[in-house]
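One protein chain omitted, others in place.
This part shows subunit A:
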Amino acid sequence: MAEFLDLEAQDAVRMPWNVVPGTKQDSSHCGVVPIAAVYTPLKLLPSMPVLPYAALRCRNCRSVLNPFSVVDFVAKLWVCPFCLQRNHFPTHYHSISDQNLPAELFPQYTTIEYESPSEKSTVPPVFFLVVDTCLIEEELGFLRSAVSQAVGLVPENSLVGLITFGTYVYVHELGFGQIPKVYVVRGSKELTKDQVIEQMGFFAKRPKPATGVIAGVRDGLSQETIARFLLPASECEFTINSILEELQKDPWPVPSDQRATRCTGTALSVAAHLLGACVPGSGARIICFVGGPTTDGPGAIVSKNLSEPVRSHKDLDKDSAPYFHKAVKFYEGLAKQLVHQGHVLDLFTCALDQVGVAELKVAVERTGGLVVLAESFGHSVFKDSLKRVFQSDDYDLCLSSNGIFEVNCSKDIRVQGIIGPCASLEKKGPLCSETVVGQGSTSAWKMCGLDKATSLCLVFEIVKKEIPEAIGQSANNQFYFQFLTYYQHHSGQMRLRVTTLSRRWVAGPGSIQDLIAGFDQEAAAAVMARLVSFKMETEAEFDPIRWLDKSLIHLCSRFGDYQKDIPSSFSLSPRFSIFPQFMFHLRRSQFVQVFNNSPDETAYFRTILNRENVANSVVMIQPSLISYSFHSTPEPALLDVAAIAADRILLLDSYFSIVVFHGSTIAQWRKAGYHNQPEHVVFSQLLQAPRDDANAITKERFPVPRLVICDQHGSQARFLLAKLNPSATYNSDIPAPEREILFTDDVSFEVFLDHLQRLAVQ
């Protein structure tokens, strides 16, 4: 498995099948785990060079010169590995020779970046804050200070705008002259961009052009007009702080049997229009803080009447959520607009109730926005996550913007689509498969917002039908993939990152062992998780458990080693051995078992899943468990109820939350205060160790996970227990008295495996 990590370290790519089935038929035998790649375009690769010139492209397919190109040093030609087109080197490459290679031809630089100095965005990054005011005073206080702090962290030159909203949308004019001004827009009504432009007085001073699109300074707007709403942070920090300080709860009365009138949709729409008018095409983020459900205007998810509950998964399943589709449609439109403008929507929601993340998800995901879901604006999940967005230190998110992602691959491969934070640019071509998964029917995608963690899951399809005659010809058994990411680096420079991959393909009946050898079960689990989530969201009547089980059984019966109908004879190669366990936990995970969660939470989990890399995805599917005790150094423990012991501390990392679980004895000691006594310094260290580890995890993760510290038998312990394999339940045959048991009817992994073996061998 290490080799997969090495590959990832070089190219930021993980593929379930690193040896690719060579024909359509072969690939169909591989079960439902598709030919796919999880690619992290901006992964920090310390050894990667950045070339200060523009990339050399194939004049036929526009792919970029790469180490897999065949170069004729004499003729000064190179052959594109994708389309086999022969290209002349331009004059500035004339000194090329096999002794004097440009960096992009170095074999180890399969991933490389170009930064051409001439291309630099003139507009500094823009942060448009959209702040909910329908909050109780306490929450508003938290929010105020958090936002104020964030504004302080924003780079000085970046532009900042502010909208607050409640019943109405209040667009604050930060660059006001004599008197502070606020434009008040009705919350219940959706405005068009033209209306916003007109109403915000963009053409008060000079006539509006009769035709054409209004777009920033270049097209029709004066800098002063824009500067009324978007001002460099250094100039408007004071103003924003005073506005925030004065910010009051939405003044409109809320009857006791009603929800506050909150027009999140309109506020976002106005923000999008404003950005569209002022800074189209340059990197801008709408950062939206929401504290409750949208109840008014487009994007409303529920009526104001409290007697009507917010939609649940059940309602969605039964299609009895009257607002849902309308709201989703609205946010799809918003997403489209933002993508068109190249702007990002980030969502910070803090509420005990749902706020509409399920509906907003589409806009966040298409634009590559960040989303954080917490219970309160005072909660560290929110506060620390927000800080992380603006922090520039070792854990910098490296927020980049305005990305365009393109794929080239060998002609026998088609792209079905991408599951991940991007939006299709609808660039159709021979590369596009008929079958669409995620954002498909294109070979180019917009990534309005992307950061070092953003990971795309590309799904491919093999279209070669005939079994090639000369399998042995090694030169011809490679598939090539090239990922091009053109983006605005947070320095403002435009960069192009090129990753070129080559994978061997195999075909025919004897190829199974090769396939097994190339199987990356973690990547496969991650891809399966994205796939199943995607299918649950898009396919009506989809039964995820059944689908996963069938896939697993199919995979096991193809790649397992067994004698037919003899379950006990079943065994799996080490390459596959953990995969069933992943599937077991995936079945139990929040991605599939949605009924424990609200639609908002599910949407949140899936959004995060869809932007994380393989390692993190695996943690989400199957949390890691580390055991701390006096008996040994910290060691990984089986994610099983059996791991619980009175004298241990367990550290569970389920990605969204980190649980420090004190066994009952440890808890007693701690309560007795032993760790404060000098003679028990070891105990104190033992207590501290898991916390240090938890902090380490917390620091580099976005969103910041919820940290739960609990004791055995405590109420918070449920965060751990829910994730454990229920190997011992209340109806287990032999409940050992001292062992923890789980009160669940879920099957344990052993039972699951038994069934799997039985079915796989049939």
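In this section, a residue touches a chain if its C-beta (ideal position, glycine included) is under 8 Å from a C-beta of that chain, and two chains touch if they have at least 3 such contacts; residues count from 1.
In this text, contacts and distances are computed from a predicted model.
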item: Undepicted complex member, UniProt protein name, chosen from "glutathione transferase", "Ubiquinone biosynthesis protein COQ4 homolog, mitochondrial", "Protein transport protein Sec24-like" or "Tubulin delta chain"; value: "Protein transport protein Sec24-like"
item: Options A:25, A:199 or A:624, residue touching the unrepresented chain; value: A:199
item: Selected residue (touches chain absent from view) among A:91, A:122, A:178 or A:256; value: A:178
item: Absent-chain contact - pick from A:17, A:39, A:68 or A:168; value: A:168
item: Absent chain, residues of subunit A that touch it; value: 168, 170, 177-186, 189, 191, 195, 198-201, 204-205, 238, 241-242, 245-246, 251-253
